[in-house]
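Remarks on the structure that follows.
Coming up: subunit A.
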Amino acid sequence: MNKRVVITGMGVAAPNAVGLANFEAALKNGSSGIRFFPELEKLNFTCQVGGKPQILEELLDNYFTPLQLKGLNSSGIVYGVISGTDAWIDAGLETANGNSPDWDSGIIFGTGILGVDKFREAIHLIDAGKTRRLGSTSVVQTMASGISAYLGGMLGCGNQVTSNSSACITGTEALLMGFDRIRSGRAKRMLVGSCGDHGPYVWGGFDAMRILPGKYNDRPEEASRPMSASATGFVPGSGAGALVLEDLDSAIERGANIYAEVLGGEINSGGQRGDGSMTAANNEAVERCIKVALENSNISGSAIDAINGHLTATNRDSTEIRNWINSLGRKRDNFPYINSLKGMTGHCLSASGSIECVASVLQVKNDFLFPNINCEDLHPEILQLIDEDRIPRQKMNAKINILAKASFGFGDVNAVAIFKKYIA
Partner candidate 1 sequence: MSEKEIIDRLKKIVEPYVQRVEGLQNFQENTDFLNDLEINSANLVDVVLDVEDEFDIEIDNDSLEGMLTVGDAKSIIQNKIKAG
Partner candidate 2 sequence: MIGNDIIDVRLILSERKSENQRFMAKVFTEEERSMIEKADDPETSLWLFWSIKEAAYKAHQRNFDLSRTLNPFSFKCKLKASGKEGTVEVDGFTYDVQLELNSEYIHCHTSSQTVFKKIYRKYKPTKEEILKEICTSLDLKSRNFRIEKDSNGIPSLVDPHTTKKLPFSLSHHGNFTAFVIPLINS
C-alpha cells in the first residue's frame, strides 16, 4: 500500500527574504527582492538587475564550521545549506550522532550548475599553472551533487543522497522524486529542494539570448512582471528552497508539525516535438502533465483552489494559462486563483521550483494567497481567458484546500505537484 506523504519542515533563502518567517512576511507584503547590480552594468549586461538572497557573513557561522568556510565560494552551496539545515531543524529533526547515519532519511537536492565562482577561481589558477593551489574543496564545491553531499554530511543521512538537474523544474522534480521514494516505502524522510548559484556567469547566457528585460535597470523592483502587458522577459534570480517530506505515520509518531500533504504529481517531457523545442514547451506535454498529476492525486480539475504557476514574465505566460484551462476544464470566472512568485523573486532558475513550493505550501497551511506584483496592467490575452479577479493583486485571506504547483524548464521538461491542506 502506498504511504501518505506530508511536509514537516521548510527552509528558504530567497532574494526577498532569508528564513521561513521572513519569507512568509515578504510574501504577504509583496516585497520585491530584485536589485540593481553595478557589476552587471560594468560587464555590459542588457539586464543589470537580478535577485540574490541577502546574507550577512556572520550568518554562515550558524551553518558551517570554520574549516568548511575556508575557501567557500559557491553561492549555491551557501543557499542550499542554509535552507536545507533550516528545514531539517524546522521539522524538529536532529542530526545523526555516533558512527551510523540515519538509514531512513535521504536527500534529493538539485541544482542547475554549482559553484560557478569557485570554478572560475580554479580556472584562473589552473591556467596560471598553479593547480596545486586549488585547495582541497574545489571538487566538492563544484560537482553538481556538491549540495546534497554537503547536506548529507551535515545531517548524517543514510538513505539515498543525490542531486537531480533538470533546469527550471529541478526543485519541483526533487520534491516529486522524494515523494515517490517515501510513498513506495523506501525512505521515511526525504529532504528535498534545490539551489541555484547567482551572478554574471550563470545569468550571462540568458542575457545573450535576449530573454531578460533591459529597460528596468533604474527601477529594479518593477522589472519582474509576470502576466503583465508590459512584461519583456524574466529577471534572473538565485537562492534555494527546501522541504522535509515525511511518511505520515512517522510524522504522527514524532508529533511533528504538518504543513500540508503532497497528494501526487507528474513529471514528463514534450520530447522537443510538436510545438516543443529546447527552450519552448510542447503544449500537449504540459497539459498531459497537469492531467496526470490530477489523476494520480485522485482529484478532478474542479478540486483545485489555487495555482502557483511557472509564469516567468515572458510571452509564454498566456500560453501557460491556456494550458491550465484546457487541462482543468475551467475558464473565466470558474478558473482557480493563480499567482506567480517571480514578480517578487525573479526567476530563480534551478532554485525556482523549490522556493515556489515553499511559498505554495505556506499559502495552503496559513490560508492566504500572496499578491501578484507588477501586473496592474494584465496582459490582454490573459484577460480574454480568465477573469481579472482570478489574479489577486492584493494579499487575500482564503482557505486553500488544494493547490497545484507547476514548473517548466529548458529541455522541454515539465513538473506539476499537488498540495493539500492537512487536517488531522
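One rule holds for everything that comes next: a residue touches a chain if its C-beta (ideal position, glycine included) is under 8 Å from a C-beta of that chain, and two chains touch if they have at least 3 such contacts; residues count from 1.
Criterion applied: all candidates are chains of the complex that A comes from, given by their letters.
None of the values given here were measured: they were computed from a predicted structure.
Touch, as defined above, links subunit A to just one of 1 or 2 in this complex, and that is 2. Against candidate 2, in their complex, subunit A makes its touches with residues 18-19, 22, 35-39, 41, 52-62, 75, 78, 117, 198-199, 218.
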